[in-house]
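A protein chain is absent from this complex, but the other protein chains hold their places.
What follows is chain A.
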Amino acid sequence: MPTELALTLIWSLPFLAAVIAMAMPAGARNGEAWLAGTVAAVGLVLTILLFPQVADGGVVHSTITWMPAYGLDLAFRMDGLAWLFCVLVTFIGLLVVLYARYYMSPKDPIARFYALFLAFMGAMLGLVMSGNIIQLAIFWELTSLVSFLLIGYWYHRSDARDGARMALVITGTGGLALFVAMMLIGHIVGSYDIDVVLASGRLIAEHPLYPVTLILFLLAAFTKSAQFPFQFWLPNAMTAPTPVSAYLHSATMVKAGVFLMTRFWPVMAGTDMWFWIVTYGGLATLLFGAYAALFQRDLKGLLAYSTISHLGLITTLLGMGTPLAAVAAIFHIANHATFKASLFMAVGIIDHETGTRDVRKLSGLRRSMPFTATLAIIASGAMAGVPLLNGFLSKEMFFTETAIYDPNVFVNLSLPIVATLAGMLSVAYSIKFVHGVFFGPEPTGLEKTPHEPPALMRRPIELLVLACLAVGIIPGITIGPYLAAAVVSVLGGDTPYYSLSVWHGFNLPLIMSIIALLGGVAIYVPYYRRLRGIDGDPLLRGLRGQRIFERLLITATNRWARKMVSVFGTQRLQPQIFIVVLLALAAGVGAGWARMGNLPLPSSFDPVLGLVWIVGGVSALAAAWQAKFHRLAAMILMGGAGLATCITFAWFSAPDLALTQLLAEIATTVLILLGLRWLPKRLPVPEDISIGMRLRRYRDVILAAAVGLGTGLASYAIMTRQAPEGISEFFLANAYTEGGGTNVVNVMLVDFRGFDTLGEITVLGVVALTVFGLLRRFRPAPDSADRPEQQRVQADFAEAQGSANVAADFLRIPALIMNWMFPVVMTVAIYMFLRGHDLPGGGFIAGIVMSLGFILQYMAGGTRWVEDRLRILPVLWIGWGLLIALLTGLGAMALGFPFLTSAFAYADIPLIGKVPMATALLFDLGVFALVVGATVLMLIALAHQSIRRPKPASTPQPRKREGLDTWN
């Protein structure tokens, strides 16, 4: 198999499978597990097959060209480090899938779980294989986003929601910092290609922007890997289902931070700044995590703090800056992933079979679940650093590095002492885990009788523990070559000699290990009864990162936001509009005053058109005058102004525009008339108005007149000028030869600018759905919630006359004619549609004509009558419209032309004659269907209000503020 294809498959298969998983039926637990397992297994096999090519510092590339003009490609690369991570992600992913098959309850929405799980796997693989640093930042954000969804999987629980939100806010902030850091690195190096960046040597570290870049970079790594002081999100993320925890917090999510530091270690590390921040940040995390883990009563909490502590250990190693420390860091990344994943799974089994994770309730489980107990004990041994297990080796390497002599006394003492102390604590919490759960008397008061889980559920743990043992006993054979490949890919030519053997002789690190082991026992044994009952550590319990975070969040998103609203906001629309219009006027005057130039007077004047304009202008003015006191009259007058515009368009030879304007004018007028019913009744003209109010009105009139005249003047200035050489000439010249239509406007809409039209109709569909969604639960203002006066009067009249439907009786003949007009309207719509390519018309116009037919039916028959007979399913029409338009465009692509290229021919149809048959007609059909669907949907939503009995909205309590009442 070609290498490039293999690389592409590794990262893309999980995403594809995520989509498939989402679409699978709800009960397909086995199908989902098989799908996810197969994808993980295929990824693992492909990765393993690629090993020979990356073994000796080799790098494999795969680039998918995306926007070559901007140098943006989807670039993937695999070297030793990426290979190691890919193996961890896919291998542990495979085991977690198997485990989750038995862990997840049939009641859980399993499709969502596997889809998110696969998406997360894809994001993580994309992250470690990114060949472009911007792309790396994007996959980084993707992991944050998907992990948010995974942590909040049981979103009916408030703690899951809180934990997920906190994880997203913290890691998302880090992602933003990473994005900026990557931009800065790209700026410094001059390329976003990761190979170029890694080959840049000391360029970044010696650049003046290095401190800023480093801070942002570390902000990202520290937030993701839960380093002090951002460690608090990780324990809260334990609300996720245990398979998710086992995956995210052992091999993937939190390892992304240390991966980032390792990846950029060659170009970023080695400075004093790096050393102090990273080493001591890591050291603080190491100590704090180990300390806090000792006082957890929740087993997952214990493992979470232990994870924080081990990540601190890796970070410390990366901070030291020596090549050997980097080797140890990479080694510990792999080791931690294996034993921590198995421990999380073991805790999940305990939780699953006993119903609790509380260490105070559990004891003596080794009798009822001996196999699980054995496995967990071995994994805990690896966590504690017991010899002959993998954790021991990397911890020993860590001790070796901390013990190296440093000229700085503080460094020389603090590193080994804190390391040993943290080692003692980690031994203590490992013993607490093992002793507390598996030893002691039989548990009492459990919800379930504990027993061994299904064998297959235990199998992943067995494999992982086997790996711990194999690496711990024969490291040179099991992990040696793979670790070497990863190390070479990071360190390149500087790779130092390192030994993976178990026995290095009796030296200082061994003494430190022995002290840690004995010290851990010494801490645990005297206090184990008290440790068992305690919840939270006695020293730092008051200082909760979580609480500080929440307080900050509330301050920023609630208190400050409310303050801003109360300072800058207002509940009244008038002052807002006044300010917006005033600013627009100021901006327009400022921009246009100097550039107005001289305005030529029109050379000729047509008195008839002048008359039309006078009528239109008077209508507009009268509409403005009546807008507040008589809305119906204002609407009708607005229609008059619109008709004047229409005639103007037709006059100046823009029939398409005139037709569209006419139809849109009718449709909007009718729709707004329907909406008037929900506005308050018309206001009586007040008899005596105060001087202040009078002055405000003069002010508003002056402002309105100034803006209106200014807009008119600007339009005049633009239209009397010579148009710049634009693309309109191209459209005129090519409409017939390229698009096959003589109606240039329509050819532009469906062919030249078809992509724009596709976007526009999509927006139209979205708007229609939004209108429908909003009106479905529409709550009118309390004073318009009652039935309007007209309906009440009609009802009374009907009762008095003993008639069922007054409107139908009174309007029988007009209604009949309107019914009969429907086929005629439909014919007109078809006619408009078919002639559109060559003469004024087209899908949009035809769609509006069609919807006007529906409006007529509503007027004639009433809502109930139409709803009984309506055979159009508007949502389907919207969907099909979009699909037809899209498929037409894709059809061109299938034939090797750019998206939305149209083909055309003339067909000779008997009786009708020559008819243009362009594929653009198909596209126009999509436009037509969508316009019909969208308008009918909105019409249904609006008209249905008349037979609905909506609940009034809760009475708003306007907050009285000084000075607000002066606006009116």
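Some observations on this one:
Here, contacts are C-beta pairs under 8 Å (C-beta built on N, C-alpha and C of every residue); 3 or more make two chains touch, one makes a residue touch a chain; residues count from 1.
Everything below uses one rule, namely that contacts and distances are computed from a predicted model.
The listed options are "Cytochrome bc1 complex cytochrome c subunit", "Pup--protein ligase", "Carbohydrate ABC transporter permease" or "Multicomponent K+:H+ antiporter subunit G", and the UniProt record of the chain not shown names that protein "Multicomponent K+:H+ antiporter subunit G". Checked against the hidden chain, the listed residues A:A160, A:V359, A:A634 or A:M818 yield one contact partner: A:M818.
Take chain A: the residues that touch the chain left off the picture are 793-794, 797, 801-803, 806, 809-814, 817-818, 821, 824.
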